[in-house]
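All remarks here apply to the structure that follows.
Each chain you see keeps its place in the complex, though not every chain is here.
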Amino acid sequence: MVRNYSVRTDLALEERERFASDNVEIQGVVLEEDYDEEREIRTTRVEICTENGARAMGKPVGIYLTLETPDLALPDEETHLNIARKLSGHIRELIRRNTGRNEKDLSVLVAGLGNRSVTPDSLGPCVADHLNVTRHIIREYGKYAMDKEYVNLVSAIVPGVMGQTGMESTEIVRGVVDETHPDLVIAVDALAARSCRRLNRTVQIADTGINPGSGVGNHRSGLTEKTLGVPVIGIGVPTVVDAATIVNDTMENFIAALESSESLKGVGDVLKSYNPAEKYEFVKELVAPHLNGMYVTPKDVDEMIRQIGRTLAEALNMVFAGVA
Amino acid sequence: MVRNYSVRTDLALEERERFASDNVEIQGVVLEEDYDEEREIRTTRVEICTENGARAMGKPVGIYLTLETPDLALPDEETHLNIARKLSGHIRELIRRNTGRNEKDLSVLVAGLGNRSVTPDSLGPCVADHLNVTRHIIREYGKYAMDKEYVNLVSAIVPGVMGQTGMESTEIVRGVVDETHPDLVIAVDALAARSCRRLNRTVQIADTGINPGSGVGNHRSGLTEKTLGVPVIGIGVPTVVDAATIVNDTMENFIAALESSESLKGVGDVLKSYNPAEKYEFVKELVAPHLNGMYVTPKDVDEMIRQIGRTLAEALNMVFAGVA
């Protein structure tokens, strides 16, 4: 089957597209799309409803909202606020659905995952840096000190990565959750996409948290309701593509081109006699093993991370700002 | 009594000196000194043995080892290694005494306290950055992977400060301790001294951990065996002096000078008729309230923090390097 040797993606959207391109309808998976033409913002909602759907998609049951816009990293204040507003709506929806209440008077822990010292992996720390943290103020002075219609206890943690701490992010965040008892965790992370087209223009918000294998840093245990004991909303932005993926993709295009090429008809005929698995094996040998641990990222990733990090923080600040 | 209106210091050494200058012997407090003339390293050991001593000193029962050297921040490799070696000996002593075993095969969590964004408060994070973290490697590959006589599971956490996280450092570290069960916590922090003379030339190592009020950031709850459930060794370096302290000190000198001045004999006579508390009240009014939240620090604090942070990390790496 095709999926056996497919390269991993953190985006439900990309997972779904693999099937869509095969014109397969997947049982237990509902897809909805919305396009804001004026602002060029596309929102895709993938709901995995059943365990069958989860198996087919290789992702847990839950809701995956994806916002796509070419302007995600545009350094323009109005665009930035428009996108933040859209994102805050999506985050509110998932909060209400998963906590059984609205976002008012919730206590929330935001976990900024990733490695601050590696630019494309620094999105989570960057969001944490721009967050309005309030828990300590409300605990010290009471909620009326904030002069707002409602208040949220917002706290934030940047757990770092295993090479720096010797611990998994999950261990650190679980410890903090057990100690401070938030109602909800929001985990922000830089993701790996399958295609460079997605980089720095896509935000995925999922009520399934961050799952093993997600993220640039490849966490081994996930941040999910199961591991943390409270609902976890994962917010991810693809900032890298695995180097092997890119080579693999180009090879697949190449083989497809060979198979259909008029000028190289003879090549196509030969390749057609091989099944997909054989072709994959053949290609894999050519993908140099030194690509392990390598990723592809844009040269201006620093400006992108800074701009997108600020927009995600703005969206979270809108949700928790106490403005009804 | 003098101590009623004394300004706080995080250094047991300075606390002790206040009494020494009054030629008072304090019951329940044992003081020992050692001076390495060649290397200009002075080691002072203050042991607070009884609750009486603790009350007198305003610090909990325990051992406070202080290393003083003018070369602490000297950018010289040999000096750096000599100091690290001395410090590693002191750390080993306190570990053995407090865990009832030696430092071999211990699991230890190093907490780098303080604010990475404020230079004189960034010592703890700086030490964590230079630490050899091993827990994840040993857990993945076993202790024999390290090819050492013995191994320690070393992990590290930089909890940040309340304004960034909304949580007390203690809450975060306690959560991580409960989750990962180290045998011991080593907490590194930048301290406030009473005198500028101490800045960046003094290291205090105490088996009482970090107590409320210690540190540049003024933690409200301490990192101690009581709050964390495991022994805590606190390592502190004074990098700032409270601005009010400096003014206060100078005033005290000034009053003393007035009292003994030949040329200002009249002034002295008047002042002598007041008791210390009255004089303190008089001085306090003159110390502007805008000094609250202000501290004094050297202009080249960045180089000092970098150098001292590297030396402390070296000392810890020596202790836990698996070289018997």
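Points to keep in mind about this one:
As written, the chain order gives the labels A and B, with residue 1 at the start of each chain.
The rule is short, and it goes like this: a residue touches a chain if its C-beta (ideal position, glycine included) is under 8 Å from a C-beta of that chain, and two chains touch if they have at least 3 such contacts.
Please read these numbers as outputs of a predicted model, since none were measured by experiment.
Each chain in view is the same protein; 2 are placed here, and the whole complex, as held in this structure file, contains 4 copies.
The rule is short, and it goes like this: only the chains that are shown with their structure count from here on.
For the copy pair chain A and chain B, the superposing rotation over Cα atoms measures out at 180 degrees to the nearest 5. We define each chain's centre as the mean of its Cα atoms; on that basis chain A and chain B are separated by 42 Å.
Interface of chain B with chain A (complex): residues 128-129, 133-137, 153-158, 160, 162-168, 171-172, 174-180.
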